[in-house]
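Only one protein chain is missing from this complex, and each of the others stays in its spot.
Here is chain A:
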Amino acid sequence: MDSDEDLLDAYDGDSAEDYYYSGGDSDVDDYIAGGDEDEDDGGDCGYASDDDSTLRSEKVYTVLKVSDIQQRQEESISHVSSVLSISRVAACVLLCHYKWNVSQLHDEWFADEEKVRRTVGLLSRPVVQFPNAKELTCGICFESHPLDQIHSAVCGHPYCTTCWKGYITTSINDGPGCLLLRCPDPSCRASVGQDMILKLASDEDKEKYSRYFVRSYIEDKKKTKWCPAPGCENAVEFELGSNIYDVTCLCSHGFCWNCTEEAHRPVDCGTVSKWILKNSAESENMNWILANSKPCPKCKRPIEKNQGCMHMTCTPPCKFEFCWLCLGAWSDHGERTGGFYACNRYEAAKQEGLYDEAERRREMAKNSLERYTHYYERWASNQTSRQKAIADLHQMQTVHLEKLSDKLKEPESQLKFVIEAWQQIIECRRVLKWTYAYGYYLPEHEHAKKQLFEYLQGEAEAGLERLHQCAEKELLVFLGDDEPQADFKTFRPKLAGLTRVTRSYFENLVRALENGLSDVNTQPACSTSISSKNADGAGKGKGGKGKGSTSRSGRNAARDGDDDDHWNCDRCTYANPDSVSSCQMCHNER
(Lines give C-alpha, C1' and ligand atoms only; values in the text may rest on other atoms or scores of the structure.)
Protein backbone atom coordinates (compact mmCIF):
# COMPACT_ATOMS: atom_id res chain seq x y z
CA MET A 1 0.00 0.00 0.00
CA ASP A 2 1.40 3.32 -1.03
CA SER A 3 0.52 5.23 2.03
CA ASP A 4 2.27 2.73 4.20
CA GLU A 5 5.50 3.34 2.43
CA ASP A 6 5.11 7.06 2.75
CA LEU A 7 4.63 6.73 6.41
CA LEU A 8 7.64 4.54 6.77
CA ASP A 9 9.72 7.02 4.86
CA ALA A 10 8.47 9.72 7.10
CA TYR A 11 9.47 7.64 10.05
CA ASP A 12 13.03 7.39 8.84
CA GLY A 13 13.21 11.12 8.44
CA ASP A 14 11.76 11.98 11.79
CA SER A 15 13.09 9.29 14.00
CA ALA A 16 16.18 11.12 15.08
CA GLU A 17 14.04 13.90 16.38
CA ASP A 18 12.79 11.80 19.21
CA TYR A 19 16.10 12.19 20.89
CA TYR A 20 15.37 15.81 21.49
CA TYR A 21 12.05 15.10 22.98
CA SER A 22 13.20 12.48 25.37
CA GLY A 23 13.09 15.05 28.15
CA GLY A 24 9.71 16.36 27.22
CA ASP A 25 7.92 13.11 26.92
CA SER A 26 7.29 12.64 30.58
CA ASP A 27 5.04 15.68 30.58
CA VAL A 28 2.59 14.09 28.28
CA ASP A 29 2.78 10.61 29.65
CA ASP A 30 -0.56 11.20 31.27
CA TYR A 31 -2.16 11.33 27.89
CA ILE A 32 -0.50 8.32 26.46
CA ALA A 33 -3.48 6.25 25.76
CA GLY A 34 -3.05 2.98 27.43
CA GLY A 35 -3.62 4.28 30.89
CA ASP A 36 -7.08 4.84 32.28
CA GLU A 37 -9.21 5.24 29.24
CA ASP A 38 -8.19 1.83 28.09
CA GLU A 39 -11.33 0.65 29.76
CA ASP A 40 -13.52 3.04 27.83
CA ASP A 41 -12.30 1.66 24.60
CA GLY A 42 -14.22 -1.40 23.61
CA GLY A 43 -11.73 -1.99 20.87
CA ASP A 44 -9.03 -3.07 23.18
CA CYS A 45 -11.16 -5.45 25.06
CA GLY A 46 -11.97 -6.89 21.70
CA TYR A 47 -8.45 -7.49 20.60
CA ALA A 48 -6.37 -7.74 23.72
CA SER A 49 -5.32 -11.13 22.66
CA ASP A 50 -3.14 -13.13 24.96
CA ASP A 51 -0.33 -14.27 22.74
CA ASP A 52 -0.85 -13.00 19.23
CA SER A 53 1.68 -10.26 18.76
CA THR A 54 0.24 -9.10 15.43
CA LEU A 55 -2.85 -7.92 17.23
CA ARG A 56 -2.67 -4.72 19.15
CA SER A 57 -1.44 -5.32 22.63
CA GLU A 58 -0.37 -1.79 23.46
CA LYS A 59 -1.31 1.54 22.02
CA VAL A 60 1.14 3.20 19.75
CA TYR A 61 -0.19 6.72 19.78
CA THR A 62 -0.47 9.77 22.01
CA VAL A 63 -3.35 12.18 22.18
CA LEU A 64 -2.21 15.80 22.40
CA LYS A 65 -4.42 18.53 23.78
CA VAL A 66 -4.00 22.12 22.69
CA SER A 67 -2.07 22.79 25.88
CA ASP A 68 0.28 19.89 25.15
CA ILE A 69 0.90 21.17 21.65
CA GLN A 70 1.68 24.63 22.93
CA GLN A 71 3.92 23.20 25.58
CA ARG A 72 5.82 21.13 23.04
CA GLN A 73 6.15 24.13 20.76
CA GLU A 74 7.39 26.15 23.68
CA GLU A 75 9.97 23.49 24.51
CA SER A 76 11.22 23.32 20.94
CA ILE A 77 11.48 27.08 20.74
CA SER A 78 13.39 27.47 24.01
CA HIS A 79 15.58 24.53 23.14
CA VAL A 80 16.49 25.89 19.71
CA SER A 81 16.93 29.42 20.94
CA SER A 82 19.30 28.36 23.71
CA VAL A 83 21.29 25.83 21.69
CA LEU A 84 21.77 28.16 18.73
CA SER A 85 21.93 31.30 20.90
CA ILE A 86 19.38 33.15 18.84
CA SER A 87 16.26 35.08 19.77
CA ARG A 88 12.96 33.29 20.30
CA VAL A 89 11.53 35.06 17.26
CA ALA A 90 14.36 33.75 15.11
CA ALA A 91 13.88 30.29 16.57
CA CYS A 92 10.19 30.40 15.56
CA VAL A 93 11.09 31.36 12.01
CA LEU A 94 13.62 28.53 11.81
CA LEU A 95 11.24 25.97 13.27
CA CYS A 96 8.47 26.93 10.87
CA HIS A 97 10.88 26.55 7.98
CA TYR A 98 12.15 23.22 9.18
CA LYS A 99 8.66 21.91 9.88
CA TRP A 100 9.48 21.61 13.58
CA ASN A 101 12.14 19.03 12.86
CA VAL A 102 14.63 20.09 15.51
CA SER A 103 17.32 17.58 14.63
CA GLN A 104 17.38 18.45 10.94
CA LEU A 105 17.53 22.12 11.87
CA HIS A 106 20.48 21.49 14.17
CA ASP A 107 22.32 19.42 11.61
CA GLU A 108 22.01 21.97 8.87
CA TRP A 109 22.67 24.94 11.12
CA PHE A 110 25.90 23.51 12.48
CA ALA A 111 26.95 22.33 9.03
CA ASP A 112 26.52 25.72 7.37
CA GLU A 113 24.98 28.47 9.46
CA GLU A 114 25.33 31.09 6.73
CA LYS A 115 23.46 28.96 4.24
CA VAL A 116 20.59 28.32 6.66
CA ARG A 117 20.41 32.00 7.50
CA ARG A 118 20.29 32.86 3.82
CA THR A 119 17.53 30.41 2.90
CA VAL A 120 15.41 31.26 5.88
CA GLY A 121 16.01 35.00 5.67
CA LEU A 122 17.62 35.55 9.04
CA LEU A 123 20.05 38.30 8.14
CA SER A 124 22.83 39.06 10.59
CA ARG A 125 22.88 42.78 9.72
CA PRO A 126 20.76 45.28 7.75
CA VAL A 127 21.33 45.61 4.02
CA VAL A 128 20.27 49.26 3.93
CA GLN A 129 20.75 51.88 6.62
CA PHE A 130 19.70 55.48 6.98
CA PRO A 131 21.67 56.66 10.00
CA ASN A 132 20.76 60.33 10.11
CA ALA A 133 17.41 60.50 8.38
CA LYS A 134 14.51 62.27 10.07
CA GLU A 135 12.02 61.18 7.45
CA LEU A 136 11.98 58.16 5.17
CA THR A 137 10.10 57.32 1.98
CA CYS A 138 7.93 54.25 2.19
CA GLY A 139 8.86 51.75 -0.53
CA ILE A 140 5.23 50.96 -1.25
CA CYS A 141 3.27 54.22 -1.22
CA PHE A 142 6.29 56.49 -1.85
CA GLU A 143 5.10 58.99 0.75
CA SER A 144 7.52 60.46 3.26
CA HIS A 145 6.88 59.53 6.85
CA PRO A 146 8.49 60.47 10.15
CA LEU A 147 10.66 57.69 11.56
CA ASP A 148 8.12 56.58 14.16
CA GLN A 149 5.77 55.57 11.35
CA ILE A 150 8.39 53.62 9.47
CA HIS A 151 9.11 49.96 10.22
CA SER A 152 11.36 47.44 8.68
CA ALA A 153 12.50 43.86 9.08
CA VAL A 154 16.18 43.22 9.90
CA CYS A 155 17.06 44.16 6.32
CA GLY A 156 16.15 47.79 6.94
CA HIS A 157 13.87 48.34 3.92
CA PRO A 158 11.52 51.08 5.11
CA TYR A 159 7.74 50.87 4.77
CA CYS A 160 5.11 52.90 6.56
CA THR A 161 2.71 51.55 9.17
CA THR A 162 -0.30 51.58 6.80
CA CYS A 163 1.49 49.70 4.06
CA TRP A 164 2.91 47.15 6.50
CA LYS A 165 -0.55 46.56 7.91
CA GLY A 166 -1.98 45.99 4.45
CA TYR A 167 0.88 43.65 3.58
CA ILE A 168 0.53 41.61 6.76
CA THR A 169 -3.29 41.42 6.63
CA THR A 170 -3.21 40.23 3.04
CA SER A 171 -0.67 37.58 3.85
CA ILE A 172 -2.51 36.32 6.96
CA ASN A 173 -5.74 36.10 5.01
CA ASP A 174 -3.95 34.18 2.29
CA GLY A 175 -3.37 31.28 4.66
CA PRO A 176 -0.63 29.58 6.65
CA GLY A 177 2.01 30.93 4.25
CA CYS A 178 2.05 34.02 6.50
CA LEU A 179 4.25 32.06 8.91
CA LEU A 180 7.07 32.38 6.39
CA LEU A 181 6.47 36.05 5.55
CA ARG A 182 9.33 37.99 3.99
CA CYS A 183 10.16 41.64 3.36
CA PRO A 184 8.01 43.16 0.57
CA ASP A 185 11.11 43.98 -1.47
CA PRO A 186 11.34 41.19 -4.07
CA SER A 187 15.11 41.16 -4.07
CA CYS A 188 15.26 40.89 -0.29
CA ARG A 189 14.55 37.59 1.41
CA ALA A 190 14.60 38.87 5.00
CA SER A 191 12.02 37.11 7.14
CA VAL A 192 9.35 39.08 8.93
CA GLY A 193 9.27 37.78 12.49
CA GLN A 194 6.40 37.10 14.80
CA ASP A 195 7.21 40.18 16.89
CA MET A 196 6.57 42.50 13.99
CA ILE A 197 3.37 40.74 12.96
CA LEU A 198 1.97 40.81 16.47
CA LYS A 199 2.84 44.51 16.72
CA LEU A 200 1.14 45.52 13.49
CA ALA A 201 -1.72 43.10 12.87
CA SER A 202 -5.29 43.59 14.04
CA ASP A 203 -6.55 41.46 16.95
CA GLU A 204 -8.53 39.25 14.64
CA ASP A 205 -5.52 38.65 12.40
CA LYS A 206 -3.28 38.02 15.38
CA GLU A 207 -5.62 35.29 16.48
CA LYS A 208 -5.59 33.74 13.03
CA TYR A 209 -1.83 33.94 12.98
CA SER A 210 -1.46 32.14 16.30
CA ARG A 211 -3.89 29.50 15.13
CA TYR A 212 -1.77 28.91 12.02
CA PHE A 213 1.26 28.76 14.26
CA VAL A 214 -0.21 26.00 16.43
CA ARG A 215 -1.57 24.22 13.37
CA SER A 216 1.82 24.21 11.70
CA TYR A 217 3.17 22.08 14.53
CA ILE A 218 0.61 19.36 13.82
CA GLU A 219 0.17 19.71 10.08
CA ASP A 220 3.80 20.04 9.09
CA LYS A 221 4.83 16.89 10.88
CA LYS A 222 4.18 13.54 9.37
CA LYS A 223 3.47 11.75 12.59
CA THR A 224 0.78 14.03 13.99
CA LYS A 225 -2.75 14.63 12.77
CA TRP A 226 -5.80 16.44 14.09
CA CYS A 227 -8.68 14.44 15.45
CA PRO A 228 -11.31 14.74 12.72
CA ALA A 229 -14.29 14.86 15.12
CA PRO A 230 -16.24 18.11 14.77
CA GLY A 231 -15.27 20.60 17.44
CA CYS A 232 -12.47 18.46 18.82
CA GLU A 233 -9.20 20.34 19.15
CA ASN A 234 -6.96 17.44 20.04
CA ALA A 235 -4.32 15.94 17.85
CA VAL A 236 -2.97 12.43 17.75
CA GLU A 237 0.69 11.56 17.47
CA PHE A 238 1.20 8.17 15.93
CA GLU A 239 4.25 5.98 16.32
CA LEU A 240 4.99 5.33 12.69
CA GLY A 241 5.84 1.78 11.86
CA SER A 242 2.77 0.19 13.31
CA ASN A 243 0.28 -0.98 10.74
CA ILE A 244 -2.78 -0.81 12.93
CA TYR A 245 -4.15 2.64 12.49
CA ASP A 246 -7.20 2.67 14.73
CA VAL A 247 -6.86 5.35 17.36
CA THR A 248 -9.26 6.78 19.91
CA CYS A 249 -9.10 10.44 20.79
CA LEU A 250 -9.77 11.76 24.28
CA CYS A 251 -13.06 13.04 22.90
CA SER A 252 -13.92 9.33 22.46
CA HIS A 253 -14.00 9.61 18.68
CA GLY A 254 -12.36 6.54 17.19
CA PHE A 255 -10.76 7.02 13.81
CA CYS A 256 -8.25 5.56 11.44
CA TRP A 257 -5.04 7.55 11.71
CA ASN A 258 -4.08 6.75 8.17
CA CYS A 259 -7.17 7.93 6.29
CA THR A 260 -8.95 9.84 9.12
CA GLU A 261 -12.24 8.15 8.37
CA GLU A 262 -13.89 6.53 11.37
CA ALA A 263 -12.13 3.44 12.68
CA HIS A 264 -12.63 0.59 10.26
CA ARG A 265 -10.36 -2.24 11.30
CA PRO A 266 -10.06 -4.91 9.83
CA VAL A 267 -11.11 -3.45 6.50
CA ASP A 268 -8.38 -1.51 4.69
CA CYS A 269 -8.49 2.20 3.91
CA GLY A 270 -8.87 1.69 0.16
CA THR A 271 -12.02 -0.37 0.53
CA VAL A 272 -13.46 2.13 2.98
CA SER A 273 -12.90 5.11 0.74
CA LYS A 274 -14.34 3.26 -2.24
CA TRP A 275 -17.38 2.34 -0.19
CA ILE A 276 -17.91 5.83 1.14
CA LEU A 277 -17.61 7.24 -2.34
CA LYS A 278 -20.07 4.70 -3.59
CA ASN A 279 -22.56 5.55 -0.87
CA SER A 280 -22.45 9.19 -1.79
CA ALA A 281 -22.21 8.71 -5.51
CA GLU A 282 -24.91 9.96 -7.75
CA SER A 283 -24.44 6.79 -9.78
CA GLU A 284 -26.56 4.86 -7.31
CA ASN A 285 -29.42 7.23 -7.91
CA MET A 286 -28.96 6.75 -11.60
CA ASN A 287 -29.03 3.00 -11.17
CA TRP A 288 -32.25 3.29 -9.23
CA ILE A 289 -33.85 5.48 -11.83
CA LEU A 290 -32.77 3.08 -14.49
CA ALA A 291 -34.13 0.07 -12.66
CA ASN A 292 -37.39 1.47 -11.43
CA SER A 293 -38.49 3.96 -13.98
CA LYS A 294 -39.06 4.22 -17.67
CA PRO A 295 -38.71 7.36 -19.72
CA CYS A 296 -41.91 8.89 -20.98
CA PRO A 297 -42.00 7.89 -24.65
CA LYS A 298 -42.77 11.46 -25.60
CA CYS A 299 -40.83 13.82 -23.33
CA LYS A 300 -38.26 11.29 -22.03
CA ARG A 301 -38.59 12.30 -18.38
CA PRO A 302 -38.18 9.29 -16.09
CA ILE A 303 -41.46 8.01 -14.73
CA GLU A 304 -41.94 5.76 -11.73
CA LYS A 305 -45.00 3.60 -11.75
CA ASN A 306 -46.60 4.02 -8.35
CA GLN A 307 -50.10 2.70 -9.07
CA GLY A 308 -51.44 -0.56 -10.31
CA CYS A 309 -52.88 0.14 -13.66
CA MET A 310 -50.85 0.26 -16.83
CA HIS A 311 -52.49 3.37 -18.16
CA MET A 312 -49.86 6.04 -17.54
CA THR A 313 -50.37 9.76 -17.88
CA CYS A 314 -47.20 11.84 -17.90
CA THR A 315 -47.26 14.96 -15.73
CA PRO A 316 -48.12 18.32 -17.32
CA PRO A 317 -47.08 19.94 -19.57
CA CYS A 318 -46.49 16.65 -21.45
CA LYS A 319 -49.65 14.78 -20.35
CA PHE A 320 -48.88 12.00 -22.81
CA GLU A 321 -50.97 8.90 -22.19
CA PHE A 322 -49.23 5.61 -22.75
CA CYS A 323 -49.06 1.97 -21.75
CA TRP A 324 -46.42 1.09 -19.12
CA LEU A 325 -45.83 -2.32 -20.62
CA CYS A 326 -45.28 -1.50 -24.25
CA LEU A 327 -44.68 2.24 -23.99
CA GLY A 328 -47.05 2.66 -26.92
CA ALA A 329 -49.65 5.41 -27.01
CA TRP A 330 -52.70 4.56 -24.98
CA SER A 331 -54.87 5.47 -27.92
CA ASP A 332 -53.63 2.29 -29.65
CA HIS A 333 -54.92 0.13 -26.83
CA GLY A 334 -58.49 -0.16 -28.04
CA GLU A 335 -60.28 -3.40 -28.87
CA ARG A 336 -57.32 -4.54 -30.94
CA THR A 337 -55.27 -5.42 -27.88
CA GLY A 338 -58.09 -7.20 -26.16
CA GLY A 339 -59.22 -4.52 -23.74
CA PHE A 340 -57.54 -1.58 -22.03
CA TYR A 341 -55.82 -3.46 -19.22
CA ALA A 342 -54.48 -6.47 -21.03
CA CYS A 343 -51.63 -5.42 -23.20
CA ASN A 344 -50.26 -8.39 -25.03
CA ARG A 345 -47.90 -6.45 -27.23
CA TYR A 346 -45.24 -6.52 -24.50
CA GLU A 347 -44.60 -10.23 -24.66
CA ALA A 348 -44.93 -10.24 -28.40
CA ALA A 349 -42.44 -7.46 -28.82
CA LYS A 350 -40.03 -9.08 -26.43
CA GLN A 351 -40.08 -12.29 -28.36
CA GLU A 352 -39.21 -10.42 -31.47
CA GLY A 353 -36.22 -8.96 -29.61
CA LEU A 354 -37.45 -5.41 -29.97
CA TYR A 355 -37.13 -4.38 -26.35
CA ASP A 356 -34.30 -6.69 -25.45
CA GLU A 357 -31.50 -4.20 -25.16
CA ALA A 358 -33.26 -1.69 -22.91
CA GLU A 359 -34.86 -4.46 -20.94
CA ARG A 360 -31.53 -6.20 -20.37
CA ARG A 361 -29.87 -3.01 -19.20
CA ARG A 362 -32.70 -2.40 -16.80
CA GLU A 363 -32.41 -5.93 -15.51
CA MET A 364 -28.65 -5.67 -15.01
CA ALA A 365 -28.90 -2.36 -13.24
CA LYS A 366 -31.57 -3.84 -11.03
CA ASN A 367 -29.39 -6.80 -10.09
CA SER A 368 -26.34 -4.72 -9.30
CA LEU A 369 -28.48 -2.33 -7.33
CA GLU A 370 -30.00 -5.17 -5.37
CA ARG A 371 -26.57 -6.49 -4.53
CA TYR A 372 -25.44 -3.07 -3.37
CA THR A 373 -28.63 -2.54 -1.41
CA HIS A 374 -28.10 -5.86 0.36
CA TYR A 375 -24.70 -4.75 1.69
CA TYR A 376 -25.64 -1.16 2.21
CA GLU A 377 -28.69 -2.00 4.32
CA ARG A 378 -26.63 -4.19 6.61
CA TRP A 379 -23.83 -1.68 6.77
CA ALA A 380 -26.24 1.11 7.64
CA SER A 381 -28.30 -0.84 10.17
CA ASN A 382 -25.19 -1.90 12.05
CA GLN A 383 -24.21 1.72 12.09
CA THR A 384 -27.59 2.63 13.59
CA SER A 385 -27.39 -0.20 16.10
CA ARG A 386 -23.98 0.99 17.13
CA GLN A 387 -25.22 4.54 17.70
CA LYS A 388 -28.03 3.15 19.78
CA ALA A 389 -25.61 0.98 21.73
CA ILE A 390 -23.40 3.97 22.45
CA ALA A 391 -26.42 5.81 23.83
CA ASP A 392 -27.41 2.74 25.84
CA LEU A 393 -23.94 2.39 27.29
CA HIS A 394 -24.00 6.02 28.30
CA GLN A 395 -27.40 5.56 29.92
CA MET A 396 -26.11 2.48 31.68
CA GLN A 397 -23.06 4.23 33.04
CA THR A 398 -24.85 7.36 34.16
CA VAL A 399 -28.22 6.09 35.40
CA HIS A 400 -28.88 2.39 35.46
CA LEU A 401 -25.69 1.09 36.98
CA GLU A 402 -26.24 2.91 40.24
CA LYS A 403 -29.87 1.86 40.39
CA LEU A 404 -28.98 -1.71 39.68
CA SER A 405 -26.30 -1.68 42.30
CA ASP A 406 -28.78 -0.38 44.90
CA LYS A 407 -31.38 -2.87 43.97
CA LEU A 408 -29.21 -5.93 43.88
CA LYS A 409 -27.10 -4.75 46.79
CA GLU A 410 -23.97 -5.33 44.81
CA PRO A 411 -21.08 -2.88 44.54
CA GLU A 412 -20.80 -1.23 41.13
CA SER A 413 -17.43 -2.82 40.62
CA GLN A 414 -19.16 -6.20 40.65
CA LEU A 415 -21.39 -5.04 37.79
CA LYS A 416 -18.56 -4.13 35.49
CA PHE A 417 -19.40 -7.09 33.28
CA VAL A 418 -22.50 -5.23 32.07
CA ILE A 419 -20.43 -2.28 30.92
CA GLU A 420 -17.95 -4.62 29.30
CA ALA A 421 -20.77 -6.31 27.43
CA TRP A 422 -21.94 -3.00 26.04
CA GLN A 423 -18.45 -1.98 25.05
CA GLN A 424 -18.09 -5.27 23.27
CA ILE A 425 -21.35 -4.68 21.45
CA ILE A 426 -20.27 -1.23 20.27
CA GLU A 427 -16.94 -2.46 19.00
CA CYS A 428 -18.47 -5.49 17.32
CA ARG A 429 -21.12 -3.41 15.58
CA ARG A 430 -18.34 -1.28 14.17
CA VAL A 431 -16.36 -4.26 12.90
CA LEU A 432 -19.45 -5.94 11.55
CA LYS A 433 -20.52 -2.80 9.77
CA TRP A 434 -17.25 -2.55 7.88
CA THR A 435 -17.23 -6.23 7.01
CA TYR A 436 -20.25 -5.49 4.84
CA ALA A 437 -18.23 -3.00 2.85
CA TYR A 438 -15.55 -5.69 2.64
CA GLY A 439 -18.10 -8.24 1.46
CA TYR A 440 -19.36 -5.95 -1.25
CA TYR A 441 -15.91 -5.70 -2.79
CA LEU A 442 -14.96 -9.33 -2.33
CA PRO A 443 -14.69 -10.61 -5.91
CA GLU A 444 -17.60 -12.81 -6.96
CA HIS A 445 -15.39 -15.48 -8.45
CA GLU A 446 -13.42 -16.11 -5.25
CA HIS A 447 -15.97 -18.57 -4.04
CA ALA A 448 -13.91 -20.18 -1.32
CA LYS A 449 -12.93 -16.87 0.17
CA LYS A 450 -16.46 -15.65 -0.02
CA GLN A 451 -17.73 -18.72 1.77
CA LEU A 452 -15.14 -18.50 4.50
CA PHE A 453 -15.89 -14.84 4.89
CA GLU A 454 -19.63 -15.32 5.01
CA TYR A 455 -19.26 -18.18 7.42
CA LEU A 456 -17.09 -16.19 9.81
CA GLN A 457 -19.25 -13.14 9.43
CA GLY A 458 -22.38 -15.21 9.99
CA GLU A 459 -20.98 -16.79 13.14
CA ALA A 460 -19.85 -13.45 14.48
CA GLU A 461 -23.13 -11.80 13.63
CA ALA A 462 -25.19 -14.53 15.24
CA GLY A 463 -23.08 -14.29 18.39
CA LEU A 464 -23.42 -10.56 18.47
CA GLU A 465 -27.18 -10.73 18.06
CA ARG A 466 -27.42 -13.08 21.05
CA LEU A 467 -25.22 -10.81 23.11
CA HIS A 468 -27.03 -7.65 22.09
CA GLN A 469 -30.39 -9.17 22.83
CA CYS A 470 -29.24 -10.41 26.21
CA ALA A 471 -27.79 -7.04 27.17
CA GLU A 472 -30.75 -5.10 25.85
CA LYS A 473 -33.80 -7.20 26.68
CA GLU A 474 -32.91 -9.59 29.46
CA LEU A 475 -31.34 -6.89 31.54
CA LEU A 476 -34.58 -4.91 31.46
CA VAL A 477 -36.09 -7.41 33.89
CA PHE A 478 -33.66 -6.34 36.57
CA LEU A 479 -34.09 -2.66 35.91
CA GLY A 480 -37.86 -2.61 36.45
CA ASP A 481 -39.44 -1.76 39.78
CA ASP A 482 -40.95 -5.20 40.26
CA GLU A 483 -39.15 -7.89 42.09
CA PRO A 484 -37.23 -9.69 39.33
CA GLN A 485 -38.49 -13.12 38.43
CA ALA A 486 -35.27 -14.32 36.99
CA ASP A 487 -32.19 -14.90 39.01
CA PHE A 488 -29.41 -12.39 38.63
CA LYS A 489 -26.96 -15.11 39.61
CA THR A 490 -27.69 -16.97 36.39
CA PHE A 491 -27.79 -13.78 34.34
CA ARG A 492 -24.26 -12.78 35.24
CA PRO A 493 -22.44 -15.81 33.82
CA LYS A 494 -24.73 -15.80 30.82
CA LEU A 495 -23.95 -12.24 29.80
CA ALA A 496 -20.26 -12.52 30.65
CA GLY A 497 -20.09 -15.76 28.70
CA LEU A 498 -21.80 -14.29 25.67
CA THR A 499 -19.41 -11.36 25.80
CA ARG A 500 -16.47 -13.72 25.82
CA VAL A 501 -17.80 -15.91 23.04
CA THR A 502 -18.69 -12.98 20.82
CA ARG A 503 -15.28 -11.48 21.38
CA SER A 504 -13.60 -14.60 20.19
CA TYR A 505 -15.83 -14.84 17.13
CA PHE A 506 -14.89 -11.31 16.19
CA GLU A 507 -11.25 -11.93 16.85
CA ASN A 508 -11.40 -14.77 14.37
CA LEU A 509 -13.19 -12.60 11.85
CA VAL A 510 -10.75 -9.73 12.22
CA ARG A 511 -7.74 -12.00 12.03
CA ALA A 512 -9.06 -13.75 8.94
CA LEU A 513 -9.82 -10.51 7.12
CA GLU A 514 -6.49 -9.00 8.08
CA ASN A 515 -4.59 -11.83 6.49
CA GLY A 516 -6.75 -11.55 3.40
CA LEU A 517 -8.67 -14.78 4.03
CA SER A 518 -5.49 -16.52 2.99
CA ASP A 519 -6.36 -19.74 4.79
CA VAL A 520 -8.37 -20.92 1.83
CA ASN A 521 -5.55 -20.36 -0.62
CA THR A 522 -2.44 -21.51 1.09
CA GLN A 523 -3.53 -24.50 3.06
CA PRO A 524 -5.80 -26.88 1.24
CA ALA A 525 -6.02 -29.06 4.32
CA CYS A 526 -7.28 -26.15 6.31
CA SER A 527 -9.77 -25.22 3.64
CA THR A 528 -11.25 -28.66 3.89
CA SER A 529 -12.00 -28.29 7.52
CA ILE A 530 -13.31 -24.79 7.10
CA SER A 531 -15.53 -25.74 4.23
CA SER A 532 -17.03 -28.55 6.16
CA LYS A 533 -17.74 -26.19 8.99
CA ASN A 534 -19.13 -23.88 6.39
CA ALA A 535 -21.91 -26.22 5.53
CA ASP A 536 -23.61 -25.72 8.85
CA GLY A 537 -22.68 -22.03 9.00
CA ALA A 538 -24.46 -21.25 5.82
CA GLY A 539 -27.75 -22.43 7.21
CA LYS A 540 -27.67 -19.61 9.73
CA GLY A 541 -26.12 -16.96 7.65
CA LYS A 542 -26.82 -15.71 4.19
CA GLY A 543 -29.58 -16.03 1.69
CA GLY A 544 -30.32 -18.72 -0.85
CA LYS A 545 -27.56 -17.75 -3.23
CA GLY A 546 -24.84 -18.26 -0.64
CA LYS A 547 -26.30 -21.53 0.45
CA GLY A 548 -26.28 -22.96 -3.02
CA SER A 549 -22.67 -22.24 -3.67
CA THR A 550 -21.68 -23.29 -0.19
CA SER A 551 -22.88 -26.79 -0.53
CA ARG A 552 -21.26 -27.12 -3.91
CA SER A 553 -17.85 -26.04 -2.83
CA GLY A 554 -18.10 -27.87 0.46
CA ARG A 555 -18.60 -31.06 -1.44
CA ASN A 556 -15.71 -30.34 -3.74
CA ALA A 557 -13.36 -29.41 -0.98
CA ALA A 558 -14.20 -32.63 0.76
CA ARG A 559 -13.32 -34.54 -2.36
CA ASP A 560 -10.05 -32.73 -2.55
CA GLY A 561 -7.23 -35.14 -1.99
CA ASP A 562 -9.10 -38.41 -2.00
CA ASP A 563 -10.35 -38.25 -5.58
CA ASP A 564 -7.80 -38.32 -8.33
CA ASP A 565 -10.07 -37.52 -11.21
CA HIS A 566 -10.35 -33.86 -10.20
CA TRP A 567 -8.12 -30.84 -10.24
CA ASN A 568 -8.45 -27.77 -8.03
CA CYS A 569 -8.55 -24.37 -9.63
CA ASP A 570 -5.63 -22.16 -8.52
CA ARG A 571 -7.76 -19.11 -8.43
CA CYS A 572 -11.05 -20.12 -6.87
CA THR A 573 -10.15 -23.60 -5.58
CA TYR A 574 -13.14 -25.11 -7.35
CA ALA A 575 -12.61 -28.82 -8.00
CA ASN A 576 -13.05 -29.49 -11.68
CA PRO A 577 -13.31 -32.86 -13.41
CA ASP A 578 -10.16 -33.81 -15.28
CA SER A 579 -12.06 -33.73 -18.54
CA VAL A 580 -12.11 -29.93 -18.65
CA SER A 581 -9.07 -27.72 -19.14
CA SER A 582 -10.43 -24.46 -17.79
CA CYS A 583 -12.20 -23.93 -14.48
CA GLN A 584 -15.94 -24.39 -14.72
CA MET A 585 -16.45 -21.77 -12.07
CA CYS A 586 -14.12 -18.89 -12.93
CA HIS A 587 -12.81 -19.95 -16.36
CA ASN A 588 -9.23 -19.84 -15.18
CA GLU A 589 -6.97 -21.97 -17.39
CA ARG A 590 -5.66 -25.12 -15.75
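In this section, contacts are C-beta pairs under 8 Å (C-beta built on N, C-alpha and C of every residue); 3 or more make two chains touch, one makes a residue touch a chain; residues count from 1.
In this text, contacts and distances are computed from a predicted model.
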Name the absent chain by its UniProt protein name; which of "E2 ubiquitin-conjugating enzyme", "Ribophorin II", "U three protein 7" or "Topoisomerase II-associated protein PAT1" is it? "E2 ubiquitin-conjugating enzyme"
Candidates A:169, A:210 or A:588 - the one touching the absent chain: A:169
Touch criterion as defined above, residue of A:182, A:274 or A:445 at the omitted chain: A:182
Where chain A meets the chain that is not shown, the residues are 139-143, 162-163, 165-167, 169-171, 174-175, 177, 182, 184-187, 189
